[in-house]
Structure formats: C-alpha cells, structure tokens
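Missing here: one protein chain of the complex. Every other protein chain is in place.
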Amino acid sequence: MDISGELIIEAPRETVFDRLQNPSLFVSLVDGVRDLQEIDATHYAAIFETKVAYMRFKFKVAVEVVRITRPHEIVAKIEGTPLGIVGRLSATTVTTLSEVAGGTQVKYSIAATIAGKLGSMGQPVLRSKAKEMENQFARNLRAVFEQDTKGLVS
Amino acid sequence: MSISDRIPAGTFGSSPPRLESYAKVTGRAEYTHNVQLPNMLHGKIFRSSIAHGRIRRIDVTAAKALPGVHSVFTAADVCKLVPNPYYGPAFHDQPILALDKVRYVGEAVAVVLADDPHTAEQAVQLIVADYEELPAVFDEVEAVTSATFVHDELKPAKTFADLKHLAGRSNTNVIVEFKLDRGDVKNAWAAADRIFEHTFRTPMVAHTALEPLVSLAEMNGSTLTIHTASQMPSFVRIEIARLLGWPESRIRVKVLHLGGGFAAKTYIKLEAIVALSTLLANRPVRIAATMEEQAYVIASHATTCRIKSGVNKAGRVIARQCDVWWNCGAYADVGPRISQKSGFTAAGPYDIENVLIRSRGVYTNLPLCTGRRGFGVPNLSWAYESHTDMIARDLGVDPIEFRRRNLLREGKEQATGTVMPDDSIAQVLDRLAERMNWSAPFERGHGVMRYGRGVAVGFKAVIAPTTSVATITINADGSCILNISTVDMGQGSDTVMAQIAAEVLGITAQSIKVSHPDTDLTPYDMGTVGSRSTFHMGNAVKLAAEDARSKIEALAREIGLTKGSNYPWSELFHRRYGMQAGNIVGMGTFIPPYAAPSSESGHSANVTPYWMVGGTGVEVEVDGETGRVRITKLITAADCGALVNPRIAETQLSGAAIMQIGYALFEKMDFDGGQLTNASLADYNIPGMQDIPLALVSVFVEGDQQGGPFGAKGLGESGTFGVAPAVANAIHDAIGVRLINLPMTAESVLRGLHKIQGRQWGDE
Partner (left out) sequence: MIPFELVEPETLHEAVSLLDADDPGVRPFAGGTALMLMMKAGVFQPSRLISLGRIEERFSMISVGARGELRIGAMVPLSTLEYSPDVQSAYPVIADTLRTLANIRVRNVARVGGALAHGDPHMDLPPVLSVLGAKAIVIGPGGSREIAVEELYTGYYTTVLARNELIAEVIVPAPQTRYAAYLKYTTRSAADWPALGIAVLLDSDGRMIRDASVVISAATERVTRLRHTQEILNGKAIEDTTLHRAGEAAVAETMLVADARGSMFYKQQLLRVCIGRAVRMALANGVGK
C-alpha cells in the first residue's frame, strides 16, 4: 500500500526539520502512539493502539531512523508486530522538506506492507484507516506550528 | 444378484444416474469433513507473515500455556522423527514445517493442537516468530536473473533419472528447463514472409474447490491411518512411508467423496503435518483448512509466455518459438512436470515444421503452485490461441480458415515428433464453426453495446506413463465390489468405472458397489488427475472384469457346467463350496506404452497414449462505455472418444467452461509484498449462476479412442482450453481491443478502448 501527500507549513525549513527529527515530537503527531523508548540514537520502540472500524488493534512498534540529511530529508523504517493476532506491519517512510514561498513544503511518502490476518482484511478498510491517520497527522503537525507562532506572539 | 441385475441394460453409452447421487442430495454422502475420531485433537497452523527470511526464533510459550492447548510443534520436533523432512513429487524441497527459512507468506511454521479448533486458532495468534528478513522475488521472469535465491540448492527426488543432473545445483531459481528443438527455427525466420511476436501473461489463481482441504491421522496398532481429502491416496501412502522410513503396509490412507479437487488435493498437502502431529502428540489429530487458508497451501501458476511465429505467403506458420516462464512459487510441487509435460504443447495444435520451446519452472517467494483443471494447458492456450487470432487478423484471413490451414491433421507429427492418430482437432474446429454459424454474417452493432465472436482450440497430452491397478470381487451371492483407488471428486468416476465393469460382466452398473479408496484394500493408482482415469483406470477395470469373467467361466467348468450355461453366479459358488461361501477376485493392471522425450531435443515417438482436444466458441456483448463484457453464448466442443455416460460427460464439459469464465474475466490472486490480500471468497470472485450465459452448449465429437476401454477417453479438462482466448478473440472482434493479460476485467477493456481512441487514461 502506498500513501503519499504534501502540506505547507508556515515556518522556515530549518525549524520544521528540527521539529520533525525530534522523535518524541514526531511520535506525538500520530494518534495512538505512546510509551516511546529510545534504544539508541537511531532506534526507538513504542506502542501503537488503534481502532479500525469496530476492531481494536495494538502494535509493538520498532522505528529505525535510516537516514537524516539536513535540512531536507528523513527516511525511517517502521516494523509493527500486532499483539494477539498473526501479522506484521512494515513501512518505509520518506519525508522531504523544501522551501517554498510562505514556508516549507513537507512531502511524505509511505510504502507499507501489511501481512497476516490484518493484511487479508480488505484493502479498502485499511486504506480508509490510512487516510484517516494521514489527515490526523497533517492536522497535528499544523497545530504544532500554530502553537509555535502563538507562543512567539504572546 | 437377481436375474434382472444380470441383464445388461445397454450400460455403456447410456446415462444411468450417478451411483452416489441419492446419498449426495439427501445429505448422506460421506466426506472427510464429517470424520470424527475418538479423542481427536484439533490442529491449526501458524504461518509465516514474511515472504523470505531466516527463522531466528519461534516463541511458543504463550501458545502452550493457553488452557485447552495440548501441544505446539515446530520443525525441531518433526526432525526428532524425520531427520530429513523434505517432500514433493519431483523435488524433495518442501519441509513439513519450516526449518531454517520461510520462503513465502503463509508457509507453515508451527502447528498447535488443542481440544477444539477455536482454542487452537487463538493459540496460533499467540505465537511469535522472529525472522531475519531477506529480499524477496515475486516475478517469474525477474527470478531467472535475480540475485535473490529462494533455495540454496536444488533437491530433485532421487527416483527420477531425468532430474538427477540437477542435484545440488545452486545460485539459481530455475528449477528445471524443458527444451524442445524441432527442425531449424533460427534459419526458418529468414524464409518467413511475416514475423509476429507477442508476450502474454496469466495471473496466479486459486482452485476454490467447495470442500476445503482436510486431513486426519490416527494410530491403529502399528498402522498410521490417514483420512484425507486427496486425489492421490497411493502417492500419499508412498510418500509418508518414505518420510517415516516405514514399509507402505504400515500406512493406510482412506479417502471418501471429495467436494472438488482440480489438482489442489494432489501429492502432499496437509497429510505430512497431520501424520507427524499424531505421532508426536500420541493422539488422533484433525487439521482442516479454512476456505481462505487453502490459497496459502496451494495455488495455480502465473505464467509469462512469449511466442514468436514466422508465417509464409500462403498463410502457413513455418516457424514458432515459445519461451514460457512458470511461476512455481516457493516449492516445486508438480511445477517442473507441468513445465515439461505441458510445455511441449506450447506451440499449439498446429503443424509447424520448425519449433523451438524453452519452458522453465521458476522459484519465487509466493505460494507454491500446481495445475488447475488443465495441468498448465490453459496458461499456454491463452498465449497460442490469442497469438493465432492476432496473426489471422493482421493477415486479413478469417480466424477459422487460418486455423484450418495450420492444424495438425491425422498422420502429421506434433512438435515432439509423436504422430497425431486422428483428425479430431479439425473435427472439433468444424463442429464449433457449425454451431457458431460462423459462415453467416454477424451483427456487431453500432451503439454503446457491441457484439463479437471468437473461437479457440487447444489440446493436451495426457501425462504418461502412469500405472493403474484394479480388482473386482464377486461375492458368493453374486454381488460385486469394485476396488479402485480412483477418487470420485464429483466427476462421476465411480459411475463410469462401474459402467465399464458392468459392460464386461453383463450386469447393470447400479449392481456394482464401488468402494471408497482405502490403500489397505484398493490397489495402486497413480492418481485421479489430468483426465487420466477413464482411460487408465478404465482399462485396468476392464482387464479386472475380464479376469473375473474368465474365472467365473473356469469355476463353471470346474463344477462340470458346459459353456453357455446360464446358472446364476450364486449357484456356481454354492455348488463349488457347499454353501454361500468363497469369492472370485479379478485383477487388472494397466500402463500405456511411452517413449520419454530426449533431454536434448524434446523429441519422442510416443509421448502420450492419447491427446485431448477441446475448443470453445463464444459470443460476447461489450459495453463500450464501461468495458463490461457479458458472454452471451458459449459453445464447447471436445473429442470424447466413445462416450461412457453422456450426461456426466456433458456436465464435465460445461463445468470446465464455467470455471474458465472466472479465469477469463475476473479471477486473480492479488499480492502486496508477498501477502495475499484477497484470500476470501468475498474478495476472490468465482463465477455464479448469473455469470453463465443462457446459451451454454456442449458438443461431443465422438469417436473411438484407440487403446481406450471400449474406445473411451478422459475429457474433464477439455472444456478449459479454449475459453479465455475465445473471449479475448471475441472482444477484439467486437471493439478492436486486444487484451494480452488475464483477467480481462471491465477496466482493462475500457482502458484498451481509450488507448485505441487516443484518449488518456488516468495519469498515464
């Protein structure tokens, strides 16, 4: 499953980059992720709980930051093992930042494979969930920078 | 046995109802799913969720701790009983449970045994496996040159001389490559007036037999009894005995009715896991796959087929080169045999002087594959019958006329050098043309709905050589029992075999009881596959019945009766043994003559005991605005030899055609990173009642199959060869769109239309 999109953040690229490459902030942008643990500079673990339709899922997630190229690219690999159900979620995410008039364009692309019981559930439901998560992420990211500017003003 | 049973009722060639029909419609027929063994445990399988990787660790502690779970086994446990736990019909490459590696998503890694299947399933969800993931390869063409190797080395079974040279070969995904070299293709191109080259693709498809796989095992004394829904009880016994190092007599395989097979239930599927589970747990075990799970156990090959033809000015194909890649998945199963034994028909039922075929079975990290009611022929005919039509259209020649110019006729050599014994190919084509009213003008329409028609003819060489043995027992009261290991999976074999025996013995088919296969009692049969049973087992049954008849005659002589006496059989026994006692057992063994193709050239003077020819003609309606295709008429014509049971034969032809409607229009297993995403019937559509055209016709081209019992031959697959290409040819006839990949979905048709209209499609 491939998901990609872009959004404009009204903030300079350096600022946006600093924020995004901070793991605890990044994690706070995804609804349902908690208990972030740093294993080393590039490896993290977390718990991800979510609901798809009326089914609840809980994942043990391992994140590896594969490559950081200041100030414009972050590549990460995510492995999720669902608890209580056979399956696996694995994704590679590439986030690129470019300067545009008015701020920074954040482009993201996620290549995800969902295997096991979860993967055979039906792509439309999973896609719909992925879209929902994508929208939440964008909303949360925007909110962070609105907070920032609010903070600056006050 | 009453006098009326003794009066032959014109059994052969008539259509007595199937012997099991009453039991089936009243819900009394016995299926393996209904078998209950006292004290049995229920097994569920933990399967890999990655396509390729080394197994680091399998943690079964949580699963074992679940109340109701009896045990959890992995390959480590299997190896205690079977140190070399690899099996397969041609290559011993598939482990009973994954050993060091997993090679496809869905591969069996562990088995949980519990008091009930729900607890077992719940425990499976608690197993955690840790894999070192490896790169995976999925495409059959790419796998040939890929640096990702599914297997570290090839492991041909030692029993096959033609595969010996492959043992230990490494750094390859090519399991086997079949070569056929006839004439001089390289230089023939120069002599051709026109050259055509096309590449065709078929997807991996599922079998969806309505009865999913199920096997049970139990120990009875020192005998391991396996109850299984299998098309090959004799093979199962041999292979399990080989794995355990036991004599065949210590394994007993019992098969009841099957709810369809189509080759999904061949060789070893669940039998090894269930056998080992029983031995390790010391309890009877039952493992039943769900409908969805079946697709992880076995599927049918995706193929890429490149075909190049040289045609002379007279419209004769003078050279043809075929390159076929079979996507065998992670384990070879019968794939290598398909790539050879169907591979040599890749050039089609045509008389071509110069032929070059390279047919390769290739490993990938996808579910393993076998045939699907055609042993690979539908994959090939998709290519050659689409290609043939494309050539005809390009040359401006009527497609039927073009075929007539090039068909293999009686006395001509097929590409292997084996001579065609009759004109059945031309006869099938002629009957199609006649029933399609081909010479009449055809209205293609001018509005949104367009109409087209198409034909296709394919053929198959029944696999050889194979052996069948039959015994028939006449009891002291004159009643009869036929003991054969042929499996009735809905194709009507019990009835047909009874009819053949009845014809010899001069009794009615209904008076013969056909036992369910039981390897303790029913003798060896290679398997109920490839439309071989009517001919092979039919001949063995005929010989057995003739043997019984001559023994009856000898018994009559022995008690002093003159030839032509009409004493009932029961009287003969009574006189001989003083009471109702004794038996006569007739036996027959049949193996047809065969000459193996040369490993260099693929030539053979006798590559098959008989050919099967099947043709299809369709008329379609195409919605020019949505691309949706409706088949409005479907005619199947097949050479049938001498018909044993016309009604059963008709259902075999129409059943095959209906199955292929799905193959042509919408069936396709979808994979995402090696994970099958449409395993359920809710997502994987198969044809239903409303997909069947109102005009569905089966045409028999009757004849006399040389060497067949009373001239009979198999025809269960003949209705599959022509459907998909005939539909493609009809779509092209209707709207000028040529589809070269299956399935031909509405979207692919509309996309093709946009292309020829010069309109953009999406982002392309």
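Quick notes
The chains carry the letters A and B, assigned in the order they are written, with residues numbered from 1 in each.
In this text, contacts are C-beta pairs under 8 Å (C-beta built on N, C-alpha and C of every residue); 3 or more make two chains touch, one makes a residue touch a chain.
The structure displayed is predicted, hence computed values, not measured ones.
The chain not shown here is in contact, across the full complex, with A, B. Among B:Pro247, B:Gly447 or B:Gly762, only B:Gly762 touches the chain left out of the display.
When the whole complex is considered, the residue among B:Asn678, B:Gln705 or B:Thr720 that touches the unshown chain is B:Asn678.
Set against the missing chain, the residues B:Ser48, B:Thr74 or B:Gln122 yield one that touches it, B:Gln122. Counting the whole complex, the residues of subunit B in touch with the unshown chain are 118, 121-122, 125, 292, 625-626, 628, 662, 665-666, 670, 678, 680, 682-683, 685-691, 745-747, 750-751, 761-763. Although one chain is hidden here, its contacts on subunit A can still be listed: residues 51, 53-56, 85, 117, 120-121, 123-125, 127-129, 132.
Everything below uses one rule, namely that only the chains that are shown with their structure count from here on.
Those residues of subunit B whose C-beta lies close enough to touch subunit A in the complex are 46-47, 49-50, 105, 124-128, 292, 672-680, 683. Those residues of subunit A that touch subunit B in the complex are listed here as 1, 81, 84-88, 90, 113-117, 119-120, 122-123.
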